[in-house]
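Complex shown without one protein chain; remaining protein chains in place.
Naming follows writing order (A and B), and every chain is counted from residue 1.
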Amino acid sequence: CAQDVVPRGNEPNPDMLTQIKPGEVGRREVAALLGTPSTRSAFGQETWYYISSKTAQWAFMEQEELDRQVVAIDFDEKGVVSQVRTLGLEDGQQVGLVDRETPTHGNELSLIQQLLGNVGRFGDTSGEQ
Amino acid sequence: EAGLPAAASAPQLAQVFGQSGGQSGGIVDQVVIEGNQRIEAETVRSYMVIQAGDPFDAERVNRSLKSLFRTGLFADVAIGRQGNDLVVRVVENPIINRIAFEGNKRIDDEELSGEVQLRPRVVYTRTKVQDDVKRILDLYRRRGRFAVIVDPKIIQLDQNRVDLAFEINEGPPTYVRRITFVGNQHYSDSSLREELATKEERWYRFLSANDTYDPDRLTYDRELLRRFYLRKGYADFRVRSAVAELTPDRDSFFITIAVDEGERYTFGELAVEVALPDLTAETLMPHVVPESGGWYNADEVEETIQALTEEVGNLGYAFVDVRPRVRRDRESRRIDVTFDVQEGPRVFVERIDITGNVRTLDEVIRREFRLVEGDAFNAAKLRRSRERIRALGFFDKVEVNNVPSEEAPDRTVIQVDVEERSTGELSLGVGWSTLAGALFNIGLRERNLLGRGQDLKANLEIGQYQQNIDLGFTEPYFLDRPLSAGFDLYMTETDVQEEASHDRAVIGGRLRMGWQYNEALSHAVAYTLEQTEVENIASDASRYIKDQAGESMLSQVSHTLTYDKRDSIVEPTEGYLIAFSNDFAGLGGDEQFVRTIVSGQQYFPLTDDWILALKAMAGTINAWGDEDTKIHRRFTLGGSNLRGFAVAGASPRDTGTNDVVGGNWIGTATAEVRFPLGLPEELGLLGKGFVDVGAIGAPDESSKAGLSYATTPRVAAGVGLIWRSPMGPLSMDFAYPLVKEDFDETEYFRFNFGTRF
Partner (left out) sequence: CSGDGEEEYVERPVEDLYNQAMDLLRAEEYGAAVTAFEEVERQHPYSTWATKAQLMAGFSAYQDRAYDDAVVSLDRFIQLHPGNPDIAYAYYLKALCFYEQISDVGRDQKMTSLALSSLNEVVGRFPDSKYARDARLKIDLANDHLAGKQMSIGRWYLRQDQYLAAINRFITVIRDYETTTHVPEALYRLSEAYTALGLEQEALRAAAVLGHNFPGDPWYQDAYRLVGEGKLAPPDDESWMSWDLGLSSLFDDD
């Protein structure tokens, strides 16, 4: 039975992409051509990213990325496109995620509480998990 | 002690000094508050706009006046000037001491006080009392009582307190005596009444309030009628009027609904026009549900829109918008429908916010979503996600919709708001079945354990012939994958003295996993470890039974492949199901056999209410070790799988002792028609007619000495009754064996109540 290929993220229209020429085009034109970026750089020099991938998932297997496209458009301080980088699936790396988590409080629901329906006090150190 | 406050009359016009602003000017020395008892002067000043030290200004005095009234604390306010002081004379609204309801029979005090806003110790105002009177009237109207009169009475007490009493005269209930239709040629009054939510008053409708008159429900009925006619092809249908007149004795209503059915249309030309790059109409045509020439049906148009949207979405087009273009040809009474498939607006999902999940974890909902943050927005996927969340069964209400995002025009925020229901079930059941005799069961189940979506259930059943205790746990997303995994532990004691003169005690456990290949095809694997003890063997039992005394351990791996295309799991009326399973016993343990079972069901809606169900099952079990298969592993024929015969009545048995030894293959088939008995739907009574056919193979004992068995098919036919009673499902079968062997044991009547049958 054929696997359903599911498009993820924002894949910019190829022939619009070709019109983004470094040095010639500014932020407004890129937004007009490609729309709002999927994400923006959080600090440092401004960069817009258009990230998309084709995924498939079969039976109980984990979701598999068949192909990925990351378009990164860097802008100089005057807001003109300085560079357009495109990365594919092959540029990606396998990353072992650290499973430690910054602790948070909050009333974890215990079995008794779920059955009785009342929830303990937040911030009250005695009632914590 | 201030004099008794006048009943709160309309606020008197404020005697603001010199409206013409004559002697205005000068600075307010101080603001004097008079007449306040309960409310501190400071509080009154805090609500005023003009303070000591401000210039006298009529406009600001007026604003202060309004703001003091808005607090609802005062019956009357007067602001005047004395020299350079601003004098504010207030009359406080009284405090309610107690609220009482008199004359209410249908609705009790507790529910009324829940509806009413006023509370003891709250400030009394005329407007609040009028609002509460209206609320009480609405409450009664929803119960179908329109002749109610509510009269609020005030009893003055000292210290400016009042007692409030609502004197209620409920008047007679306003039932719907008759619903008549005008202008309906193609459908009878009674079949149209079936479509309405409002019902005529009947004695058996004491549970439901549907037979009382409710104007909102009548407007909803107009919509139901419109949808019914549009489904049947009457595109021009219109409800001209829906009028409810009170009967002369004022205790019930006559409802008359005038309709214009108009002409019945058929589907004319059906076409798909595609405005998407490299996608042709031909590839989409198969998804058009209606056929041209068939009667017009508005639902089929809607189904097509969803099917097309889903299909184009699957082909990788993120943005799709399907719009039907309808052209109506009145002469030929044909409707041409063209489905325009265009690129929808390029909008992306910015965020998915989930609220209302007080108990359920965010990820248990989020993982059901077909969309991920950052994806292209697709209405069909949103609908699919809503269905999947609803299918979890944890929520009474699931709202999934999207709102434009503030940050960018081409982005949208999906808002999911759920209202949780209690997913814990404590079930107590009493029942009687031919198999287990009289029985009592208690079950505890939590379908959303700790809000993690896990399912935990424990069950205890005590019956004449069978006692059973089992515990089951399932995690639907094992290892964060769409893989459901779980385990069962069980202990069962069965008394089969009658059939095979021994008792069987089984204690065991099972590990299981299951997953879906697609919407219809699912697969499950399991490992079972089970110890069976054959005990209390009657002295005169068959020697074959005696050979099997004692304990035996089963270690078995099994898998089941299911292809389910039925329209519903609970009450299928259409579609089919095929299941194929293999059990392989012998990885250790004392039993070595291979068992294969194939089963299938198909449902045919003969009419809207008559459903034909064809079911068939075939199985074979073969020992591969040196021993024969254990008797309790073999197939038995008769009872639930072959009505008209006693439990295992048509199975191979020991001629002398009449003990059942079972057969190593089996084949059964049944055709059953379920039909309404012309009684109203609320009673939940259905009739059924059926023909059962079954055949069973020889026992495994190589010698087969002293055993009587026949592989010829047995046939039985019969009728029965199904009643979904308030106490639980009940089923009765009267069956007559047409073809049987002389050593078979027959049974003409089977009865099942309160158990899952």
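In the analysis below, a residue touches a chain if its C-beta (ideal position, glycine included) is under 8 Å from a C-beta of that chain, and two chains touch if they have at least 3 such contacts.
Treat the numbers as computed from the prediction; the structure is a model and nothing was measured.
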Legend entry - Among B:V32, B:A52, B:L137 or B:A165, residue touching the chain not depicted: B:A165
Inset, instruction - Among B:T125, B:S252, B:N357 or B:N752, single out the residue that touches the unshown chain. - result: B:N357
Inset, instruction - For the chain that got dropped from the picture, name the residues of chain A it touches. - result: 8-9, 38-44, 47, 49, 51, 62-63, 65, 68, 70, 72, 87, 91-98, 100-102, 104-109, 118-119, 121-124
Legend entry - Residues of chain B in contact with the chain not shown: 37-40, 42-43, 45-47, 71, 73, 95, 97-98, 100, 120-122, 153, 155, 159-161, 163, 165, 351, 354-363, 366, 372-374, 451, 480
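In this section, only the chains that are shown with their structure count from here on.
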Legend entry - Whole-Å gap between the CA centroids of chain A and chain B: 36
Legend entry - Contact footprint of chain A on chain B as seen in their complex: 314, 316, 318, 346, 348, 359, 372, 374-376, 407-411, 424, 446, 449-451, 481-483, 513, 515-518, 521, 523
Legend entry - Interface residues, chain A side, partner chain B - complex: 1, 4-5, 7-11, 35-36, 38-39, 51, 54, 57-62, 109-111, 114-115
